[in-house]
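Next up is a structure, given as structure tokens.
Excluded from the complex is one protein chain; the other protein chains are retained at their positions.
Lettered A, B, C, D and E in written order, each chain numbered from 1.
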Amino acid sequence: MKDIYIADLSAFEDGKLFDGFFLVLGKQHRTTKQNKPYLNLVLGDKTGQIESRVWDPGDPRIAREFERGDLVKVRGCIQRFDDRMQLKVDQLRRAQTGEADKMDMLPATARDVGELWRELEKSVASLTNPHLKTLLEALLGDAAIARAYREAPAARQLHHAWLGGLLEHVVSLLGLAERVAAHYPMLDRDLLISGVVLHDIGKIRELEWEMGFDYTVEGVLLGHIQMGVDLVEKTITSLPGFPDRLCTLVLHMILSHHGKLEFGSPKLPMIPEALVLNFLDDLDAKMQAAAIEFERCAREGRAADELTGKVWALDQRQLLNTKAWLKESGK
Amino acid sequence: MKDIYIADLSAFEDGKLFDGFFLVLGKQHRTTKQNKPYLNLVLGDKTGQIESRVWDPGDPRIAREFERGDLVKVRGCIQRFDDRMQLKVDQLRRAQTGEADKMDMLPATARDVGELWRELEKSVASLTNPHLKTLLEALLGDAAIARAYREAPAARQLHHAWLGGLLEHVVSLLGLAERVAAHYPMLDRDLLISGVVLHDIGKIRELEWEMGFDYTVEGVLLGHIQMGVDLVEKTITSLPGFPDRLCTLVLHMILSHHGKLEFGSPKLPMIPEALVLNFLDDLDAKMQAAAIEFERCAREGRAADELTGKVWALDQRQLLNTKAWLKESGK
Amino acid sequence: MKDIYIADLSAFEDGKLFDGFFLVLGKQHRTTKQNKPYLNLVLGDKTGQIESRVWDPGDPRIAREFERGDLVKVRGCIQRFDDRMQLKVDQLRRAQTGEADKMDMLPATARDVGELWRELEKSVASLTNPHLKTLLEALLGDAAIARAYREAPAARQLHHAWLGGLLEHVVSLLGLAERVAAHYPMLDRDLLISGVVLHDIGKIRELEWEMGFDYTVEGVLLGHIQMGVDLVEKTITSLPGFPDRLCTLVLHMILSHHGKLEFGSPKLPMIPEALVLNFLDDLDAKMQAAAIEFERCAREGRAADELTGKVWALDQRQLLNTKAWLKESGK
Amino acid sequence: MKDIYIADLSAFEDGKLFDGFFLVLGKQHRTTKQNKPYLNLVLGDKTGQIESRVWDPGDPRIAREFERGDLVKVRGCIQRFDDRMQLKVDQLRRAQTGEADKMDMLPATARDVGELWRELEKSVASLTNPHLKTLLEALLGDAAIARAYREAPAARQLHHAWLGGLLEHVVSLLGLAERVAAHYPMLDRDLLISGVVLHDIGKIRELEWEMGFDYTVEGVLLGHIQMGVDLVEKTITSLPGFPDRLCTLVLHMILSHHGKLEFGSPKLPMIPEALVLNFLDDLDAKMQAAAIEFERCAREGRAADELTGKVWALDQRQLLNTKAWLKESGK
Amino acid sequence: MKDIYIADLSAFEDGKLFDGFFLVLGKQHRTTKQNKPYLNLVLGDKTGQIESRVWDPGDPRIAREFERGDLVKVRGCIQRFDDRMQLKVDQLRRAQTGEADKMDMLPATARDVGELWRELEKSVASLTNPHLKTLLEALLGDAAIARAYREAPAARQLHHAWLGGLLEHVVSLLGLAERVAAHYPMLDRDLLISGVVLHDIGKIRELEWEMGFDYTVEGVLLGHIQMGVDLVEKTITSLPGFPDRLCTLVLHMILSHHGKLEFGSPKLPMIPEALVLNFLDDLDAKMQAAAIEFERCAREGRAADELTGKVWALDQRQLLNTKAWLKESGK
Partner (left out) sequence: MKDIYIADLSAFEDGKLFDGFFLVLGKQHRTTKQNKPYLNLVLGDKTGQIESRVWDPGDPRIAREFERGDLVKVRGCIQRFDDRMQLKVDQLRRAQTGEADKMDMLPATARDVGELWRELEKSVASLTNPHLKTLLEALLGDAAIARAYREAPAARQLHHAWLGGLLEHVVSLLGLAERVAAHYPMLDRDLLISGVVLHDIGKIRELEWEMGFDYTVEGVLLGHIQMGVDLVEKTITSLPGFPDRLCTLVLHMILSHHGKLEFGSPKLPMIPEALVLNFLDDLDAKMQAAAIEFERCAREGRAADELTGKVWALDQRQLLNTKAWLKESGK
């Protein structure tokens, strides 16, 4: 059905008209600095997204009624500004049922979600603390939560911003936490594992991914930390005999996992498990960012002795790919 | 019954033995830098508190079993180090029923709590938004919450650290909020008033004042912001038909009232009412701190052209009492 | 006379020539990165301003002699870069007497300046401290100062950047200060009101608005705080019997009103009145910024559940319009 | 007349009574933590100062009427707390005329003030800009200003906190500025020299040294930067024909000489002369601090390879005395 | 021989004379605030240290010639100031050969140094990169370096401040690094292991532990990062065929291991191995600090629901011992 993808557009000539189906990821009424109204759209599919402009929103060929999250058919052309590309939209209407498939419209994890989910369930099954085990089973056994947990991206943009990203992030962290728990006998391993599974669960409420990835208004006002605490607390309330102190510790793990007040945690980690959760979450995010950047450089054919671009998750630092650099010199 | 108060001790000579009843506000097992164990106590009554030492905890005249929150009878004497005073405890036992009255043991507001409570109820009664009114009535109508709200101090130390302090703080803020709401038509007055009433309600869980003023362990791990949100959210859940958006806004008011991430708010104020609540809470705290400092200086007989001591709530700034200074020069 | 306004230009096609009269708000000799000289102009009228370029300043159709502040007639055309618009100037000469009216050239307050001025005078008349009353009357009774005070914008850009903006800002603050003074008996109300009237008076020297809104060189080197202090101090010197201490306090109000050293106040507020002035000035600026942003969003037709753009005065925070959001859900 | 000096007291035994004449440098009504009133005095003479206590201010042998700045005769004894010493005062009365000499009571520069003054005058005489020369002559020719300039300390404590300290500091800086001006042809040497002479002149108003070294209340509220600007501006106003721009630059030098907003300069240095003044003032302060610290270590007999104590002016850094360390190893 | 240890002194009465042998850990000529010279000593043995004072250094019973690092015999008594204890020294002479044993004088690791060393050697033996293996073998095979590496403390105070502390710290980190390297295939495991072994090697030059634990002057001026880089670089220079790039990476690991410029690393980690080394070094330090604090609390008999004291390595945060707290509630 869908025959033109965002990824194809770079090969198109400026000004040449084409038709295509896309998802409306953003729609904003704007005015130029000289007060002329226009529509600023973001259109996307699973291969990417493109900024788009409707310069004359009053044109009868532009649908009056369409919103973020709608599938639309557009006619327009590409315009280039140096290395930046824009879609100038001349005609736009909502797609009719059956004309386009929503599955084609959002990026998704390359991993097998079923397999990731089984790894998560294996971790839960390995818990020996009955209360924590029951808590996790109750949450992940809730059909709505489970579906959301499998689908949710880990972020609107930046790290793991794709369908299944949250699950992928948690499973990766579980492996690391397991190893570190084995190194420190002081740690309550079950509490740490539970913290890993639950720390970002509020993102299934903070984010919204039906219509592209974005924050919900509630998510902006409350944040995923508070939303996760709320979800877990309500579930615990429904579990008879869940110890009060254990409840406090689980909530503290979620509240403190950003590690600093200025990163939005209202409490600093004050138990060893919370300390470790914060460290590993941070380390894993940075290692993933490095890996992604190294892949991008390889894809772009950069030389082994060229530094990467500035990595956002590492304070705009540039990195060097150790193995590639050493290997090249060994030739 | 109680015939010796903390406030009297400053007149006592060093080393002279006396007997008295006090509340144990703190009890810590400590060792000197050379590893000799001793007990570090804080004893108090409604007129103040005094650091106390049991240098030989193994002495048979020192009770084995007593804890923070117990009423005790001690025999000991005063020791002075420059302007600092300490109580050296030679004998200590738990008070027997009827020997001492707990009401004598903690400082309390000088205001009439009943009257403060009526002012609070008047504000609630004035709300026109039925949902907010019902919410506040439900919370303040809960006997346990109402009792705690009337008793709780506003802090462990620093501002309003006395029984009834929370209520006193809220009532003062209500008056200010009312005036400012009248100045800005943009504001939803009922939401602002509700935010004032609820912003610190978590302190009835974060703090504990039966045994002196201290944080509960849960309070330290979760904080009054989270505890307040939890309390309000659970109450709202029990109210049929409470609008979701209004719930989000109320919770946002509580979450954001510290105004900065680094002050422990996980979210910044993002609606006008939250912005105003944060400003007024901050302003009122500073004005109270100034007023208290001016009173202290007057009590100490300082000259009008002497600056105050460093005020903690104002970043250790010193202040000048405008009216006193101008008046003096006018003589 | 003037028949083409900046606000009209957005409807013009690219490249189509037109003639118009504008005020030269900025004129800079620049070179491209490759060292070719050009003129970078800012042309404006009361409906807005537009960046303009003279790519060939040596062209005989471009006047040699014209400066910032001159009225000019230009012939040129619009060029667009995405949502940005520029005026390419082909011909330019100074307007002849009578060809254009300076009143058409700068934005001005929508309020009635005479009425604002009467509100200010009413506040002054209400003072009971004779020295402060005399001081304010002397300043506002000076014809040159009064004219400047009525005309001055409150800023070069950002808040209240229009003719009459300073007066509008002060009158708004007077209302708020009056209410807060009534809440705190500790405050010297007359000193606070005087502080409100005088805190920004240096802006009539720091800014210059004959030729568009800009800082004077003296303003850049000394700042409106110092310039205001100087103006007030010289006036006080001319008033026999003005008390020394009162003079010190008035100057301290001006010096400290930015509230922090890093915001350019050389002294922190050290009296209650200065503390309150700083808080209210800050709060009012933020509330105005919110109001303006909400208006812009309404004008642009944004949905009630869309957050505003990033608000500069609130550290780039986005806001939600409480009333609109609640109202929408109530439908 | 005065036969016991502060410097002698360290040899006195604890508890042995003695009589002596001192200047009251500080007098504060205090209460112990248990609310017993006492007097906290600082007594001093030119060899140092000592904290003193009147534990029973109601004792008839303690004068009712005496203030900071009075010469008093006290009877008391030394009390030691580890390496800290305190004077316990049993009797105190104001000295009678002729009993004690104020010249004995405050520390003063070791340099010859007349000679320092002549160096300053030589710098002024060397100026070629007639306006700046006239300005400096007018200020230094004012008898009251000149006397204050010769007497004033440069600070209440820390650097150059002794009579004549301001003059000594300025003369030292003149030599350095002269050298640096010769290195940079870009600099207006006369403006730089004038800035050196005037930058701290407000200290003759901010500080008060008749009764020990302290800030005046006006000094605390306005600061020496503002007070210096005011003094210079009023003098310039009295000089016919002084160019406006030159006036602005001179005031800018004073305003900006602390170099950073957070150090209390309301403006950053924006001309080369102001930039250099700030650098040299800072460098010279640090070099003086190092020199004083090296002298103290030598006096205390520290080994050459021992680091100095923490130097306040260098952010609590410890230093090594290069020459001493190298010399020692060369033995 | 040695029959009185520092740890015993807490049981001694104030003022009672005793004789003992100690190591001089610090000796400073000081003067009281009133300029009387005295000696400030720190005396220690393997059980602790005590601040000591010679109030009359001129007394003939006090040896003229003795320095930091000498064994001395002193006669004196204990003086207490609240919970602080001081040794007042009346007599002091250098110990004669055979009177005291230096092994009794410094704290040492509780682990078996030989065993720790074998673990280190096992890690080195496991390397597969021949150059890195040769480098580590060359360094650890140098008798002087090996002896220092086995003896050195990891710090002057704070973490691992005892003989063998450096080795203990490195071995602990090796275990953690091994686990994390197994989790991230991206990592060059040999480079990471080498970084762990070498990152703090400069401490064998920066610190000095013959005479107590202190920084050398060279250590203060250059730091262990630079000293470690220098040592490793010189060793590499002596190894023919060591690849230049590998050398650069090894040095970069050492240079960047503090992770932030403001922590004294002149370069931020820019390769994955350096990133991980910094994270693990930081995490392990914090976990050790938590463990030590929990032990101290257990030793002091604190209740399970009492928070620990403020932990320096965790920004003065207080911690809760998860396992103890949960266990207690389970009773």
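The rule is simple: a contact is a pair of C-beta atoms (placed from the backbone, for glycine too) under 8 Å apart; a residue touches a chain by one contact, two chains touch by 3 or more.
These numbers were taken from a predicted model, which means no experiment stands behind them.
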Touched by the hidden chain, which of the shown chains?
A, C, D, E
Give the residue, chosen from D:Ile6, D:Ala100, D:Leu249 or D:Cys297, that touches the chain omitted from the document.
D:Leu249
Sole contact to the chain not displayed, among D:Ala63, D:Cys77, D:Val220 or D:Leu275
D:Leu275
If the hidden chain were put back, which of D:Cys77, D:Ala290 or D:Ala303 would touch it?
D:Ala290
Residues of chain A in contact with the chain that isn't shown?
6-7, 9-11, 48, 50, 81-85, 300-302, 305-307, 318, 320, 325
Applying the definition given at the start, please give the residues of chain C touching the unseen chain.
28-38, 53, 81, 86, 217, 220-221
Residues of chain E in contact with the chain not shown:
217-218, 220-223, 225-226, 229-230, 233, 244, 248-249, 251-252, 255, 261-267, 270-271
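Operating definition for what follows: only the chains that are shown with their structure count from here on.
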Give me the step distance from chain D to chain E, shortest route via touching chains only.
1
Using mean Cα positions, find the chain sitting nearest the overall protein centre.
B
What angle of turn lays chain A on top of chain B when you fit their CA atoms, given in steps of 5 degrees?
180
Go through B-E and B-C and name the pair with more C-beta contacts between its chains.
B-C
At least two other chains touched by the same residue of chain A: list those residues.
217, 220-221, 244, 249, 270-271
What's the contact topology between the chains, one of line, ring, star, complete, other?
other
Give every touching pair of chains, nothing left out.
A-B, A-C, A-E, B-C, B-D, B-E, C-D, D-E
